[in-house]
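All protein chains of the complex are present and in place, except for one that has been dropped.
Note that the chains are named A, B and C in the order they appear, and that numbering of residues resets to 1 at the start of each chain.
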Amino acid sequence: MANDKAISHAQSIAEDVGAKLRMQDAAVQLLGITLDSIGPGSARLVMKVRADMINGAGICHGGLITTLADSAFAFACNSYNKLTLAAGISVDFITPAHQADVLTATASEVSRGARSGVYDVTVTNQRGDIVAVLRGRCHQVRGRTAV
Amino acid sequence: MANDKAISHAQSIAEDVGAKLRMQDAAVQLLGITLDSIGPGSARLVMKVRADMINGAGICHGGLITTLADSAFAFACNSYNKLTLAAGISVDFITPAHQADVLTATASEVSRGARSGVYDVTVTNQRGDIVAVLRGRCHQVRGRTAV
Amino acid sequence: MANDKAISHAQSIAEDVGAKLRMQDAAVQLLGITLDSIGPGSARLVMKVRADMINGAGICHGGLITTLADSAFAFACNSYNKLTLAAGISVDFITPAHQADVLTATASEVSRGARSGVYDVTVTNQRGDIVAVLRGRCHQVRGRTAV
Partner (left out) sequence: MANDKAISHAQSIAEDVGAKLRMQDAAVQLLGITLDSIGPGSARLVMKVRADMINGAGICHGGLITTLADSAFAFACNSYNKLTLAAGISVDFITPAHQADVLTATASEVSRGARSGVYDVTVTNQRGDIVAVLRGRCHQVRGRTAV
């Protein structure tokens, strides 16, 4: 039961961080990204590809797909309410995304050490195809909360 | 002289691609990214960090810095007017960017083979500090022009 | 039943590729890497950290951990017996490995398209700690078998 309480407490912290980050993050709002779910070390965000997200090749700009994935990464690694910043990311683009596609970015924790962590994000479209995968490395800023 | 002509022709193709891509790329326009210069295998793009680009930690969203860098990569690898798509990118974030910072992304060619290429992009701020570095791998789509 | 046969056929091809690659790959032999299992799109390889794999900081050289992981990636993406080469990899080092540690690299398929694929490899030690994760992108060479 003590363990159930700890799990429920961690979940409640994560949800609080998620709600506040969503409100504070202007870039996430610019792209209309919504928070689907968040938990300790995980997050799921959704973005609908708008006309103003299309690149010169007629598909969704890879940088904006990355912004969605990177946001899911940020929500997941800040879910413990310790301020954590991305140090680096690598992204593989697998299937192009088109206007009106609904993209879901699901972030999960690969590892979390004293100060640094590694997270994986998979971006899928409304048919379940993998659009892109992101792997991110982050570092915790000592003594500061995320929200 | 024949060589001078070839160089001048390649430069003229690159400039034409740059001007058209800039007009066709809605995402680049959404972020107010401008084209500073372009040549065969290279491009320089500029973005001013706006209030709506700030993330929950109070700094420019890493995904939008990536979008600037990825755009410079796209302009550089499409500068020969052969349609070329990003396959993957890795980004290292070095110095945070703040509201009103003016970021310049300079892309150059590391290698260009029959169908795939590798490009490096450095993003600096108005003081010359390195904000981020991106390395991208791209693939040419056979038989299609970029613009 | 027809499907069972197809699965069993793919498995048999993968095992044949694995056995032959293991014999043909001198680098894998140099490091004493053994093949634990292989299937269509997956492979598991094992390496014991020897004294001659230690770097100047007294831990297993990251390049050799990468060689183990990259080998698992190569076995997995060649398991269909179509010659496939690594185009790029990214590796995150999580826990150091020490002399006499037994490292297991497990590769699985993230995506596989007409010619290119993305694979994930997790390297763990004998206690189950994650030592490193590798993500690789590969390209198939047309018209050539792996073994």
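Here, a contact is a pair of C-beta atoms (placed from the backbone, for glycine too) under 8 Å apart; a residue touches a chain by one contact, two chains touch by 3 or more.
This one's a predicted model, so the numbers in the text were calculated from it and none came from an experiment.
If you put the hidden chain back, the residue from B:Ser8, B:Thr34 or B:Ser111 that touches it is B:Ser111. Contact with the chain not shown here comes from a single listed residue; of B:Arg22, B:Arg44 or B:Arg135, that residue is B:Arg135. Seen from chain B, the chain kept out of the figure touches residues 90, 92, 94, 110-111, 113, 118, 130, 133, 135, 137. Hidden from this view is one chain, which touches chain A at 87-88, 90, 116, 137, 139. Annotation for chain C: contacts to the undisplayed chain at residues 20-21, 24-30, 51-57, 60-64, 66-71, 74, 78, 83, 85-93, 96, 146-147.
By our rule, only the chains that are shown with their structure count from here on.
Centre-to-centre spacing of chain A and chain B amounts to 24 Å, using the average Cα coordinate of each chain. Averaged C-alpha coordinates put the centre of chain A at 29 Å from the centre of chain C. Contact with two or more other chains is made by residues 90, 137 of chain C.
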